[in-house]
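Just passing along the structure, written as structure tokens.
Apart from one protein chain that is not included, each protein chain of the complex appears where it belongs.
Going in written order, the chains are labelled A and B, and every chain counts its residues from 1.
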Amino acid sequence: MTEESKKISLSIGRLAVPILLVVFYVWYGSLILELPQGPGEEGPLGPSFVPWLWASLLIVLTVVEIATGYLGKAQENAHTSIERKGVLEALILCLLLAGFAILMQYVGFSASVIAFLAVSIWWSGIRSWKIIIPYVVIFALVVNYVFHHVLKVPLPQDWLF
Amino acid sequence: MNLLVDGLVQALAWKPLLFAVLGSFMGIIFAAIPGLTVSMGIILLLPFTFHMASVTSMSLLVGVFVGGMTGGSISSILLNIPGNPAAIVTSLDGHPLARKGRAGVALGVAFFSSFLGGLFSLICLITIAPQLAEFALNFGAPELAALVLLGLCLICGFAQTSMSKALISGVLGLSFSTVGMDPIDSIPRFTFSVVQIQQGVSFLPVMIGLFAVPEIISGMRGSAVSLPDFSTRLRDLLPSPGTLAGLWKTLAQSSLIGTTIGLLPGTGSAVAAVLSYNTAQRRSTDPESFGKGKLEGVSAPEAANSAMTGGAMIPMLTLGIPGDPVTAVMLGALTIQGLAPGPLLFESHGGFVFSIFGSFFIALFLTIVIALLGIRLFVQVLRVPPGLLFPSIAVFCVIGAFALQNSFFDVFLMIGFGLLGYFMQKFDYPIMPLLLAIILGPVFEKNARMSLILSDGDPGIFFRKPISLVFLALALLYLISVFLKRTSLFRKPGSA
Partner (left out) sequence: MKKFLLVFALAFVVAAVSAAPVSAAYPTKPVEMTITFKAGGAADISGRTVAKAAEKVFGQPIVAVNRPGAGGTIGFAYVKTAPADGYKIGWLSASILTGTTMGRLPYDYRAWDYVSRLVFEGTAIVVRGDSPYKSLPDLVKAAKSKTLKIGSAGSGSFTRLTASALSQKAGFKFRHVPLGKRRVPSLLGGEVDAISVHPPEVLALHKAGKVRMLAVSFPKRHPAYPKVPLFSEHGWDVGFYQFRGLHVPKGTPKEAVQALHKAFAAAAKDPKVLATAEKRGFLVSYMGPDKFPAFVAEQNALIKKIVVSLGLDKKKKKK
């Protein structure tokens, strides 16, 4: 990366989060407007008072953040851009977790644990099935036994155990 | 004194003792595994106690409570994932210590601090419980609102590179905390007509997501920093008596803070830990070294969260008012045994009350013995290949988020906040303020608005009550001191 492009990515990085915050603020504010305004049923402060308080604080702080971002105070060594690889990894893990939670509701606990663990262990770089398969099966059996049969957590049950 | 001995003897009968061992052990395990929490352990064990004798069931529950407050430090220190809300600040100094190869010392200090904090609160419980319970009744809505406001101001203390980033993180948490049923008027806010959102953003799934998911992400792809090798001989792991003696001031003030916070319903162990960490930092001669692996930074929150246990049991036993979610479950367990906690419990079932004290005492001892014996085993976790360790932790996180309220909604909440936590860390926004704000936001809103109902709209209520005035003054002083320190930092040559 050249010196020039690095600088550009830095300024984009500095702005990206404040812009997101402003978007969040506008959205949050528009939602507060849908609430009853003014005094509440029970007391002098209604349900929209405290959300307004936080929203105003948020906008003040965002302005401060943008200002300090441009004045360049204490920002020189801050991360203002992140690698695409890291983002992709985070997204994949969260998708895997969400898939695990969804799958569990359909095929049950142990089957989904086996699927999730096998995929994620393989993904983390352990490629030997001789390690993955015994570990995954034993783990699923033990955890299912402890949580479902001993502690009676109502985890979705399946056709496996 | 005789009663105390009788209580100990009752608690030492083989069955209560067996369940105390089981309880302490399970408490440590539940707290130590990221994703599983003490609250969850207690909820899961409660149905079993319905069929037990009263002394036995309390041995089990007290064991889990005490063991849990100690065990939470294990994953905080070793993996940088707090095992409990009570241990969120333990990782700030505990994990840097582990990275320096001093995991054993950090764990040892954490365990001893927990033990001493718990012992302090137990002594308070035995000697001055009724007086403390009376004292706690002075904390009405304005006092709690002011106390929580002070807690929120401490968010500034978690600033790393930039104060505005820490504050933005905190205020973001505060705005998330307004989601769900309005605490005063019971109007659904920001729910998009989805029934599940009415319960709001429950902080346990959020905590699991914010702290565990980013660590899992970096751990699974091997980008976690490998730790230096260290000796696992018990002698090298334990802190020296000299080290512990040097911590006495921290231990004393943290135990006091922990017990006091425990007395107040609706605050909780995380607040106790944060307040005492901050106090230790401010009163230290070397506040700059906090967050880089200072033993006081491990000792303070651990002493406070254990001291909270005894504190929380005081209003529960003397007035029948639970001080936190765990004692609320204990109260249920006691009433199903036909023992209604209250002022008369000490008179009508004095022997039983002292058997609870006995169980508490035994649980403290068992916990530290189990923890110290286990220390060699715990540190082995660091040798498990991350490719196996982190996916397994992910499974526990999903189970943990689900089992608290048997809700898949909470699992998705955890995942969502996990992603948020990851990006916040990448952009240097600290996550501690966000979690703290989610815990404290609703308590503040509720008590602040309630105060104005009680005073018919007169805001003077916050200043007329002496306790609330003191907290507000402390908050203001703290903010001024932070501001002065920051501006002098900016003036340093070369920083702009």
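Note that in this section a contact is a pair of C-beta atoms (placed from the backbone, for glycine too) under 8 Å apart; a residue touches a chain by one contact, two chains touch by 3 or more.
Because the structure is a prediction, the values reported are computed rather than measured.
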Identified contact with the non-displayed chain, of B:Asn138, B:Ser240, B:Gln380 or B:Ser481: B:Asn138
Selected residue (touches chain absent from view) among B:Gly72, B:Gly173, B:Pro214 or B:Pro341: B:Pro341
Touch residues of subunit B, complete complex, unshown partner: 43, 46-47, 50, 136-141, 180-181, 183-188, 193, 195-196, 198-200, 202, 265-266, 315, 319-321, 325, 328-333, 335-336, 338, 340-345, 405-407, 446, 450, 453-454, 456
Positions on subunit A contacted by the hidden chain, ascending: 34-36, 41-42, 88, 91-92, 95-96, 98-100, 102-103, 105-107, 115-116, 119, 123, 152, 154
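By definition in this document, only the chains that are shown with their structure count from here on.
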Centroid distance [mean C-alpha coordinates] between subunit B and subunit A, Å: 22
Touch list for subunit A against partner subunit B, complex: 13, 17, 21, 24, 28, 31, 35-36, 40-47, 49-51, 54-55, 57-58, 61-62, 64-65, 68, 71-75, 77-80, 82, 86, 89-91, 93-94, 97-98, 100-101, 104-105, 113, 116-117, 120-121, 123-126, 131, 135, 139, 143, 147, 151-155
Parts of subunit B lying in touch with subunit A, wherever the complex brings them together: 44-45, 47, 161-162, 164-165, 167-168, 171-172, 174-175, 178, 182, 184-185, 187, 189-190, 213-214, 216-217, 220-222, 385-388, 390-392, 394-395, 397-399, 402-403, 406, 408, 411-412, 415, 418-419, 422-423, 426-429, 441, 445, 448-450, 452-453, 457, 490, 495-496
